[in-house]
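Sharing a structure with you now.
The complex appears here minus one protein chain, its other protein chains still in place.
Up next is chain A:
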Amino acid sequence: MFCFLFSFFISDFNMAELPKWREKIVDALRERDMRQVECFRGLINDYNRLFEGADSLRQNINRTLFQERAVGGHQISGDAGPALAAATEKIQLLSLETLSERSDAALCKLAADILANPAHPLYPGEQLANVLEQKQVHMLEELTSLHRRRGENAQMIVDLNSDLAKLRQQLAATDQLLAESTADCETLKERIASLEQTNSELNATNQTLKDEYNALHLIYMQMEKNFKEAQTERDSLLARCLEIKSNVAEKMNQENEEFVRRRQLRVQRELEDATRDVVVVPPDTSRVAACIEAALPTKSITSFVSDRLYPTGSYALPAVNSICSGIQQSRKYRMAVSHCSALCRIFTVVSDVTRDLLRSIGGGGETHTWLILRISSGLRPVRLSAEMVQSPSGPPLGVMTAA
């Protein structure tokens, strides 16, 4: 690699002429390195080395402490006296950060030297044994107190553990409560929203109804006013109508009275006129006889004369009775009785006819008129015919024949 780099540099530059600017640049670079790099290089390297050393020591301490804590946690109930003592010792050792492995080795070496050489001033003797004994007693006392403290701590750990469990339980309950409350809160919020919506809808409906009510009320007021006006008008019209009607009725009454009065006057006058005329009633002896012959299918067998004939032609039932009694003797008589009502009607007709006939004939006096009635039997309709006949004892009379 160096050889091709070298060739590159040779091709690039001629060593024979070294320009001034290049010298200046090289000097400037050197000066820069002296100023910016060299004075910091050693410092930073040393710092980093020291930092790494301190860091590794710190990690060792942490690891050991962690291990001891773990061991202590596992052996709370057991007899962990030696482990505890060892841990304390180790912590004390480690707290002296300067005590490195190298110094440990040096101490070991020193101790070996002392032990190997009885003439050494630090060789263990009587005095040293006493000191060590005292130290041992002291250490035992310390150990006892540490045991006691350890027991207390263990008890405290148990208590605290139970407290912790309780608190955890409480926490879980509280969490659950919180979750439920949150869910409830959500539900209630939704419900509030829906209710608010309903409320707003109802409000809108209410408003609409109110508006409608107001409008209808206005219309109603207007109509009531109209109605009142109409009623007053009706009342006035009714009053006028009644007045007019009463007027009309009064007028009618007046006219009616006038009419009645006039008629009475006329009747009265007629009556007076009638009473003024002298009516000549023929004497009893001048009898007008009417002969009615009932011609039955065989032949007419009976002729009969009625008693009287009233001048105004108002002869009715007594005459018929007389007729009926006149034909009582024969078989045809019963037939005549059964047809009595028909006969009455016939009679009425006949009497009118007779009267007219008599009037047209102009007969009077001793004339006897016979009325011959022929009634055909069976169910055929009755046909009447009248003919003038001469009574056997007097002048002819109109004869009615029923064919």
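Convention: a contact is a pair of C-beta atoms (placed from the backbone, for glycine too) under 8 Å apart; a residue touches a chain by one contact, two chains touch by 3 or more; residues count from 1.
Note that in this section contacts and distances are computed from a predicted model.
The subunit not displayed here is recorded in UniProt as "Autophagy protein 5", chosen from "Eukaryotic translation initiation factor 1", "acetyl-CoA C-acetyltransferase", "Isoaspartyl peptidase/L-asparaginase" or "Autophagy protein 5".
Checked against the hidden chain, the listed residues A:Phe40, A:Phe66 or A:Phe259 yield one contact partner: A:Phe40.
Across the interface with the omitted chain, chain A contributes residues 1-2, 4-6, 8-10, 12-13, 15, 18, 20-22, 24-26, 28-33, 36-37, 40-41, 43-44, 47-48, 51.
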